[in-house]
Every structure is written in C-alpha cells, then in structure tokens.
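A single protein chain has been omitted; all remaining protein chains appear in their positions.
Showing chain A:
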Amino acid sequence: MKLITHNILMCNKKGCTKNNFPLRLVVKQYADYEADNAQEYSANLMTRLLEKLDWNALKITVATLPDWGIALPDAVTPELAKDEAFLQSLHMLLVRRQIIDGEMVCPNCERSYEIKNGIANMLLQEDEV
C-alpha cells in the first residue's frame, strides 16, 4: 500500500465523523522498489499525483514517522513543484515506497485498521456500521 492510498482513507466507523482523518500510520514493515522496477519517474507524473494529494495530511503523517528521516515543507510552492531533486524524493516516497505491514489508527475513536501483506483492511464489524 502506498502513501497516496493512505491519503484518501478515513475512519468509517458509525458515528465517527469528526477528526477522523488522516489516520495515524504505524509502519511495521515497508519496502522500496528500485527506480528501474517502479512506475517511471516523470515530472508530469509527479505533477498529476500532487494535484489530488492532501498535502497537509501527507506532511502530518510523515512527521509521525521519524525513522524515515523525511521532513516535508509546509506547502508545495510553484518553485518546489519544478524542483527536480524535490520531485525525485517525492517519487521515492509516493511511488516507490510500499507499506507491507502496519496499521492505521483513527485519531478520534482509536479504531485500528490493519495493513497486512500490503492490503489495507477497512472492513467493519456488524456493530460498527
């Protein structure tokens, strides 16, 4: 599962409608694809990905993963959006990095959604819907 997918998921539990995004990401295992094996980098690809991204949610999430050693700027300025080195590092983060095992925890109700074998499990129990 990639961070762009985490970026669109919120808690679905019945009654949990506020402060339920972004889910707190706990990473137990991740893997980085080699540049040769992953979706090819292009400035256009990165621009298109950024269009739909909730940047603030991404920034908050990455900040809670200190061992990744990545600090994102507050906003993507027009200058940054043309900066090759910045876009390359985003390609690494958004395209090549896969979360294999972990969980996503709702900041409001603490409901945990498991990530196992790269699959996000957003299924709810009967009493949660």
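As a convention for this text, a residue touches a chain if its C-beta (ideal position, glycine included) is under 8 Å from a C-beta of that chain, and two chains touch if they have at least 3 such contacts; residues count from 1.
Everything that follows uses one rule, which is that contacts and distances are computed from a predicted model.
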item: Hidden chain of the complex, named as in its UniProt record, picked from "Methyltransferase-like protein 5", "NADH dehydrogenase [ubiquinone] 1 alpha subcomplex subunit 6", "Os02g0296400 protein" or "RecA family profile 1 domain-containing protein"; value: "Methyltransferase-like protein 5"
item: Touching the absent chain when the full complex is considered, from A:Leu45, A:Leu65 or A:Cys109; value: A:Leu45
item: Residue numbers in chain A that touch the chain omitted from display; value: 1-2, 4-5, 8-10, 12, 17, 21, 33, 37-39, 44-45, 48-49, 52, 54, 95-96, 98, 117-124, 129
